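This report refers to the structure that appears directly beneath it.
Omission of a single protein chain aside, the complex is shown with its protein chains in their original locations.
Each chain gets a letter, A, B and C, in the order it is written, and its residues are counted from 1.
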């Protein structure tokens, strides 16, 4: 079981809801993924007019924990405003802090992310900051009260996977809160790699919504999270320079 | 469905039966893996005296297709003799040709493997040669009539995974018979990588039997094969140098 | 020519002076490296009593530009104090800001590094901050007036090389000041990789001082920097999935 603040989840796959080609496909992919936590950009939601149609309308929101994010924010102030708006809508008191430092890479701004995290924790939010794979920043975020750390594998939507498994591994090793690898995942192989490093979960969106067959990919991701977690728990064999026979190499048949 | 010669399988995971710490664990791991094909060294089987206890005794052999291998052979002649003995035992007419070229790496001898494959195909066996990841040798084995190609990821039992995904990918691209990645797999991540390259299946043994928790790892491998296959079929997103927003970066909430 | 602030260098290799087994070997390695910039920890220097022997005593300091660093600092205040002490000694007005965030990884503290850089720039130093490979932080340091950016390849002294070439490449692409890859380099191959990415230089210490033959390794590093720079300038061939004949494959001899 994955515990983040006061929440508990069985699934370790967090799914983003953006960029699906239709709400039908979105709904089917969410189902196939087995995800319990769905993330979405507060900016996309027509919170000010609840009578307007919106991109979450097909989802049975009672079944999921919603994780609103501050996508689009480029400053502490914007992130705070979006987070407070999300809470006011009573959807959830969890917030994924996402403060972009650069439009080309969409990588997070370290100083602003740390500052916003500190303030939102003080305001009583359950805070999950999206951060780089810098182990020191991850530690600072935890010291600031973050309820989980969400280091990126690579730039959002890039599909480059885990560019620096070593630093992700250092983050996981030192963290006393859950680590959810977020951003850059391209395929199930990336998911399994993250889970085998000991990540507590993964968050992905584009890898499913932009796959050729999003529903099938959602199911692949569900299985990948489970395979990676089981593999981590089961304890892999060591790596060796030479071979190690699985069948005896000596002895003759019937001799 | 995976078709090899006259055989058809639903599972794409082939499991070796060696090196389990007990027959109980072997049985439970085989169950958890969902494997339909079990491989074993003919040399380990007391074929000459069927009344003797043997290491396959706990398995309900009616449920599985047995894939005997010629492990221990270091020449064409030895491989032929073992293959014929296996067929005489009426366990199966499939044979995995494994002719070791060196005791340190247990890598296969290319010339002997090709020669033994040619002869056993002529004798009517369903032949699956264990080979290196050399695309030219893989093609020659297919020309010699091999019913599947089993390129190694890395040395047997090394846990080094896929040392050369590019050549495995070239083998898969050119092959008109199934390609089963065999040897060297260390964890579910390696399995998913092989399946995402388009492999038709994987064969592994040590990664399960020598894991800290073999039964749990067997289940991880089952899910990994499925995740990788689904991921391959679903069509992953392209890799990009920069980011690609999954949430819109423009537009204000409620504006 | 490499220009950093008001300084100009022909050599692109910056060498650290610590951890040599003797001053003789240090001197010979410095000579062999061709380095013009030598870095050292101000803390190691007996600045308060210039009559004491010190670890730079064998070097003809007139031949080199000294780059004092703030190694040992864990806060903005400590870094500032060390930098001002270094300037007071009149050795050089360049300072490498190094504020460690964690004793295990010796990775830099992002927020403190940015703050110290801002202040030291205002005080008129030529500032070279040692930073992570986070492209956003690198940009912020440049905005704060840093005269060069020194992203680490991997933890100091780890010999792990460049853990994230992609982010280093993004830093190099965006930077309008020189980028000197610093920390983690283990061998000449790492140096060449950094230079081929377009780095303006590399700083290393342990890879030379702790090599089995430090003087020979110093010469290897000198050649590696030159090879990598020339390779970068010369424009490498593209990578292709298939072959591209270097000799014509058609036509018969004498036909």
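Methods note: a residue touches a chain if its C-beta (ideal position, glycine included) is under 8 Å from a C-beta of that chain, and two chains touch if they have at least 3 such contacts.
Bear in mind the structure is a predicted one, so any value in this text is a computation, not a measurement.
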- Touching the absent chain when the full complex is considered, from B:16, B:34, B:68 or B:135: B:135
- Which of C:100, C:150 or C:199 contacts the chain that the document leaves out: C:100
- Name every residue on subunit B in touch with the hidden partner chain. 101-102, 105, 107-111, 114, 132-137, 139-140, 154, 160, 163-164, 166-167, 170
- Tell me, which residues in subunit C touch the chain that this view leaves out? 16, 18-19, 40-48, 69, 71-72, 81-82, 85, 100, 103-107, 155-160, 186-189, 191-193, 196, 205-207, 209-214, 216-217, 219-221, 223-224, 226-228, 230-231, 233-254
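As a working rule, only the chains that are shown with their structure count from here on.
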- Task: Calculate how many whole Å lie between the centre of subunit A and the centre of subunit B, each centre taken as the average of the chain's C-alpha atoms.
- Result: 32
- Between subunit A and subunit C, what is the gap in Å from one C-alpha centre to the other? 34
- Message: I need the residues of subunit C touching at least two other chains; which ones are they?
- Response: 166
